[in-house]
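Yeah, one chain of the complex is gone here, protein chain that is, but the others are all in their spots.
Entry: subunit A
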Amino acid sequence: MGDANGVAAEVERFAIGISFGNTSSSIARISPEGKAEVIANEEGDRQIPSILSYIEGEEYHGTQAKAQLIRNSSNTVAYFRDFLGKEFKSIDPTQCHASAHPVQSGSTVAFTIRDTASETPNTVTVSEITTRHLRRLKQSATDFLGKEVNAAVITVPTDFTDAQREALTAAAKDAGIEVLQLIAEPVAAVMAYDARPEATVSDKLVVVADLGGTRSDVAVVASRGGMYTVLATAHDVELGGASLDQIVIDHFAKEFVKKHKVDPRENARGLAKLKLEGEGTRKALSLSANAQLSIESLADGIDYGSTVNRTRFELLSGKVFAQFTDLIQQVVKKAGLDVLDIDEVIFSGGASHTPKIAQLAQNIFPETTTVLAPSTCTTAINPSELSARGAAVQASLVQEFDHEDVEQSIHPMVTVTPHLSKAIGVEFTSATDVNFQPLLAAETALPARRIAQYSVPKEGGDVLVRVCEGAREIKVTKPEPKPKEEKDAEDSDEDFSDEEEEDIREIVWKTESPVAELAVKGVKAGGKVEVMVHVNPDLGLQIAVREVGGQTAVRGAINGSA
């Protein structure tokens, strides 16, 4: 028992999940009923802008700080998450154009702000800013729960380096938060869905599209029996909600120029006002078909008010939407998969509320794929809350563990595991063709065990179970040309019919190599056969086949190659 353990034992650990984003952060906990829920801060915000602002030594946080971007931009720190743990030369300060500018301070990044009542500005490192931000989040959670929060699981992007992780852990420690674990954002999103009571454990391939405020990250996650493996990731640090805001801003700015011959974007304050209100308008457009924008004294003291409808916005944003969908397609390709392989698309992050993006994504994927976004699926969880909820779920799981236990469990010794390169299944040969039914999907982490029940021929008798490795192929069939000469005359239908002529693509399983054959004899008519396949990490196999309800089982083992 070390000292750290002794202290931990004295103070009861109380953990929450924190989603620490570049644009906004969320805090979540597991309610007494076992549901993950996102906590609102004092102002009632569940997405708390990751912004800190200082006036006369007083600290403002969240929405209040965001409002300071207009009048007090030089003492307002925003978009700092991605600077944490990085060197000054490797950061992209574009986002901070309208807030406090990052400066170099030793080997790290800092901001020069007047954070005290005195006139002389201080240089505050990004770690210190993060600590202050996390301290405010902790305080909000503590106030809400009425119990001192002292530990957390925090989500980070998949491309967070070790240095960034360390810096975040240290900053959290300074804020009085013990970091139980840092988990990847896309995995947290998958887990938020899997932790719902109605969710079942299944083998599926999930695309997690995390469309944030300033950047977008897309990942392909293989979920196999509740274990998650990230197969590929793609990042676009310039694409996000801000790109959509820019469209709204430009739209209104142009309208304003037409009316008043002044461009509000040329004035820093006007631009800040437009940004703040434009973001609100864009968010409102995700919920309703029309949205208003009204700004007092936008430029030259002229008040401005206007509305925009969703169709207009979607028309203007076509290019940006295409970038989102391209990113999704790109990551599927990077994982060596086809869109047909994807079982689920989870939309996460603030920009995912935009209905058109989810609709476009649905068009890319086949109909069997579930697109989990508010506009396409009624049971979808609020995309902005996914990471925080996932973190809260994980926090509740590891809260009881010793720090050492967690360290050991996330050690590469444990996490690096062999994954099946090909699916394992059972082959069915009928009189006409050979069929293959996968039992263990490719990319399943080993060791793994699956059990399945198959029916037998109607009359019963002896049956053969052939366990094989299978491969997925994509069969492309040209649709038969439809006889529609008479319709050709109508021009309006032409576009439509062209789309219909697309190739039909479907997944076909082919047996690659047989592994074992087992026979079950004397199965009753109408009975069922249960097959259990257990794959060891060394690729050894244990197969057991028995009739459901039967006493004896046929067992066999194949020694592993490694």
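General observations
Following the convention adopted for this analysis, contacts are C-beta pairs under 8 Å (C-beta built on N, C-alpha and C of every residue); 3 or more make two chains touch, one makes a residue touch a chain; residues count from 1.
Basically, contacts and distances are computed from a predicted model.
Only one chain is not pictured, and the protein name UniProt records for it, out of "J domain-containing protein", "ER membrane protein complex subunit 3", "Putative BolA protein" or "Hyccin PI4KA lipid kinase complex subunit 2", is "J domain-containing protein". Screening A:Thr120, A:Asn363, A:Ser513 or A:Gln551 against the full complex identifies A:Ser513 as the residue touching the chain left out.
From the set A:Val416, A:Val476 or A:Ile504, the residue in touch with the chain omitted from the display is A:Val416, counting the whole complex. Although one chain is not drawn, the whole complex shows that of A:Gly57, A:Pro93, A:Gly106 or A:Gly226 it is A:Gly226 that touches it.
Counting over the whole complex, subunit A has residues 181, 183-184, 187-188, 191, 194, 200-201, 221, 225-231, 390, 393-394, 397-398, 408-410, 412-422, 424, 426, 428-430, 435, 437, 439, 443, 445-457, 461-466, 469, 512-521, 528-530, 534-535, 537, 539, 541, 543, 554-556, 558, 561-562 touching the chain that is not drawn.
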